[in-house]
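Dumping the structure here so I can ask a few things about it.
Here the complex is missing a single protein chain, while all its other protein chains stay put.
What follows is subunit A.
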Amino acid sequence: MVQRVINAFTTAWKGLSLTIRHLFVGNTKRVVAPVSATNYFKQLEHGTNTIQYPKQQLPVPEVGRYQLDVEMDDCIVCDLCAKVCPVNCIDIESIKATEAIGQTSDGTTKRLYAAKFDIDMAKCMYCGLCTIVCPTECITMTNQYDKTVFQLSDLVYQFSDMTPEDAAEKRALFDKQQAEKQAAKLAAMKQKEGGA
């Protein structure tokens, strides 16, 4: 009984001395170091551990899977990323161009306009498959991890730089070209039939 009381006091004192030691080291702020730093886990043993987030930020690796980004000038609108996406968060609508409309930075010819290139980051599961299949490496993941929005719909990133009027015009141009081709074809067939 006496032993137990003594035991209770000594163990309580052990705990109390442990906590009071921490009470007085709280004036040392945490050094902002990346997790790869050699003393990263050592420094967590003394001083405060919390960082004041918007003012202090922990460095993140340059190559990280945080946010999808599309370099629209390099996109050939092949739709591969949308097809490979396991959660269907990429939504692409393409318009065929009447002729080659330019080249990407790695020399691939662009033949399609992207009327719509939406990525719903609320659905994205950061698997990175789209970045692997992309033939021109235009879709990448950035190290920007802090993205907060007030509306869920703001998480749908729209990368297409075409206005609806532009898209309509290109569509009309393509339809017109198709119609001309069709007419030319019909005329050629008629001529063939007539000649026969």
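As a convention for this text, contacts are C-beta pairs under 8 Å (C-beta built on N, C-alpha and C of every residue); 3 or more make two chains touch, one makes a residue touch a chain; residues count from 1.
As a working rule, contacts and distances are computed from a predicted model.
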Subject >> "Electron transfer flavoprotein subunit alpha/FixB family protein", "Elongator protein 3/MiaB/NifB", "NADH-quinone oxidoreductase subunit H" or "EF-P lysine aminoacylase EpmA" - which is the UniProt name of the missing chain >> reply: "NADH-quinone oxidoreductase subunit H"
Subject >> Residue of A:Gly26, A:Pro59, A:Gly102 or A:Gly128 touching the missing chain in the full complex >> reply: A:Gly26
**OP:** Give the residue, chosen from A:Asn7, A:Asn39 or A:Gln52, that touches the chain omitted from the document.
**Re:** A:Gln52
Original post:
Which of A:Ala12, A:Ile101 or A:Val149 sits in contact with the chain that's absent?
Top reply: A:Ala12
**OP:** For the chain that got dropped from the picture, name the residues of subunit A it touches.
**Re:** 5, 12, 15-16, 18-20, 22-26, 44, 47-50, 52
